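Only a single protein chain was left out; the remaining protein chains are all shown in position.
And then chain A:
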Amino acid sequence: MSYPKKVELPLTNCNQINLTKHKLLVLYEDMLLGRNFEDMCAQMYYKGKMFGFVHLYNGQEAVSTGVIKLLDSKDYVCSTYRDHVHALSKGVPSQNVMAELFGKETGCSRGRGGSMHIFSAPHNFLGGFAFIAEGIPVATGAAFQSIYRQQVLKEPGELRVTACFFGDGTTNNGQFFECLNMAVLWKLPIIFVVENNQWAIGMAHHRSSSIPEIHKKAEAFGLPGIEVDGMDVLAVRQVAEKAVERARQGQGPTLIEALTYRFRGHSLADPDELRSRQEKEAWVARDPIKKLKKHILDNQIASSDELNDIQSSVKIDLEQSVEFAMSSPEPNISELKRYLFADN
């Protein structure tokens, strides 16, 4: 194998990446959109506008943005129950995600899915999978379809890449190992992105995994396993760039372990009593959005006015999304059974 067995941590030397101002601002805006969207969800949830289990992504934005903003529209993204922000990064309009959370007909899943079941076929956003690990085989199938499309259907163009996101708790589930095996066997163009936020609800990662360094598990299956600082969007992007390239070229899958942290509880229903204050404060101090902002300002890539403008436009976008969701119609009861079967 040509990849390094161990990547030195932290991979945070942002200056190594020569990104244009435009690209940096796209990353900044995407992270801000993710953060503000989730904050808005919390508000709406407490106002009784959205229901059920709502899992927020605050703190982990660098992972979604760092990976997904590298992908093309034809590429695929597969997520978990903590899926709003992955969908936003993939380009699903915030108004349709918001409307879904409000249970409205204009939601991206027509109000049938809810927070944990965000889907959008036009954006190749595969879901929205609420059980641990069940999205991994589905993502693996999308990646299988990519090589099938090229080799059997002889479709021209580059391989479509699938990015499959899941958490540290998932890596103790059999479907994770089974799919690593199959993805390497068939050299599938897939990136397994572990968002290691250290906690599976109340189960600390080190209490549930015999080898807590998840990236090391890749070696047993013969794929590169790379650990990266998941609080640094540029570091995530740097690692993901290689993984996307590798997948695109037909060289097979990569496992990325992004070390990150959720700033809120597991869901809005979680009292979050087990994580210590010191632990939370240490991670909040490493806020990925503040980090990128500092990078942009310190290197005079953009002015604080420009960044404020982005913040304002994100805020307006979200206010309009809430307005859209509020004013959208409820699904029609007469269509209760619609979508159960497809027409032939």
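Heads up, the rule we're going with is that contacts are C-beta pairs under 8 Å (C-beta built on N, C-alpha and C of every residue); 3 or more make two chains touch, one makes a residue touch a chain; residues count from 1.
The rule is short, and it goes like this: contacts and distances are computed from a predicted model.
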The hidden chain: which UniProt name fits, "Ubiquitin-related modifier 1 homolog", "Pyruvate dehydrogenase E1 component subunit beta", "Elongator complex protein 4" or "Cyclin-like protein"?
"Pyruvate dehydrogenase E1 component subunit beta"
Which of A:G127, A:P224, A:G252 or A:G265 touches the missing chain? It is A:G127
Touch with the omitted chain, as defined above, among A:K23, A:K49 or A:R149
A:R149
Give me the chain A residues in contact with the hidden chain, please.
76, 78, 107-113, 117, 119-121, 124, 126-131, 134, 136-145, 147-149, 151-153, 174-175, 178-179, 181-182, 185, 338-344
